[in-house]
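Taking it in order: structure first as structure tokens, then the write-up.
A single protein chain has been omitted; all remaining protein chains appear in their positions.
Right after this comes subunit A.
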Amino acid sequence: MNRSTPPPDGRAGSLPAAYLRPGSASFTEFVAGVAPELLPGRRPLPAGMSLEAPHGTTIVAAEFAGGVVVAGDRRATMGNLIANRDMEKVYAADEYSVVGIAGTAGIAVELVKLYQVELEHYEKIEGTIMSLEGKANRLASMIRGNLGLAMQGLTVVPMFAGFDLDERRGRIFSYDVTGGCYPERDHHSIGSGSLFARGSLKKVWRPGLSEADTVRACLEALYDAADDDSATGGPDLGRRIWPTLAVLDETGVRFLSDDDLAVRVEAIVADRFGNPGGAR
């Protein structure tokens, strides 16, 4: 089968037949037809080899009355080394959803980039926003496409959260490496520090918490994760590096500014002074 490798530019002439084929509103399906090498998971790897690549770590999410909060630390590790101190791991997928990534950073970032285009592509072709369930399922199928790489150690396990415009509430979805998609209740956490973060959220989170308190609960969960997991980055007061935190409500996604986060994180650090476990 004859496949054009680079996307055609002006000089390459008219639009290839695949572009004019009616049907799918999926960008991934389109790319799989015209330029499959651009998709993560479609590149063959030598069998039986493994390599060390930077890993992203802890993501937490918690629902509140009007939406959902998603936060991630900023550290990427490679073995015992810190590969990156200020990596972003929480991305807006579209106006009403975010993806937090854990696992092999390079592939995860590529997957998110593809996913963002996937949602925007659908929006433009169909003229409407995809349902939240639809978005969660699209992400699942993309993770499934990565199974081959995952079996060689390059796993990507994201967490997806969004505001459901039909049900008017925030929702959280978790995934496994085979593409299984699980709706989560109340709160969830993924990545190497997730055990500690989840324990922290269990004690701090309550139904009916306000937005500000939910933000604090998520930041505290990341603090607790960093306290016990060396791969999770804690608040870096010296470099002024704060976690990434997104709030989703009926007006859409909003990332908290560094100045805002600085105040909130410094308050937590101050409260933990002499009370490292945050007992209350």
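Rule of thumb we're sticking to: a contact is a pair of C-beta atoms (placed from the backbone, for glycine too) under 8 Å apart; a residue touches a chain by one contact, two chains touch by 3 or more; residues count from 1.
Note that contacts and distances are computed from a predicted model.
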{"item": "Chain not displayed: protein name in its UniProt record (\"Simple sugar transport system substrate-binding protein\", \"Proteasome subunit alpha\", \"NADH-quinone oxidoreductase subunit H\" or \"ABC transporter permease\")", "value": "\"Proteasome subunit alpha\""}
{"item": "Residue touching the undisplayed chain, where the options are A:S50, A:N80 or A:T128", "value": "A:T128"}
{"item": "For subunit A, the residues touching the chain missing from this view", "value": "6-11, 13-15, 19-20, 22, 27, 30-31, 34-35, 38, 95, 113-114, 117, 120-121, 123-125, 127-129, 165, 168, 250-252"}
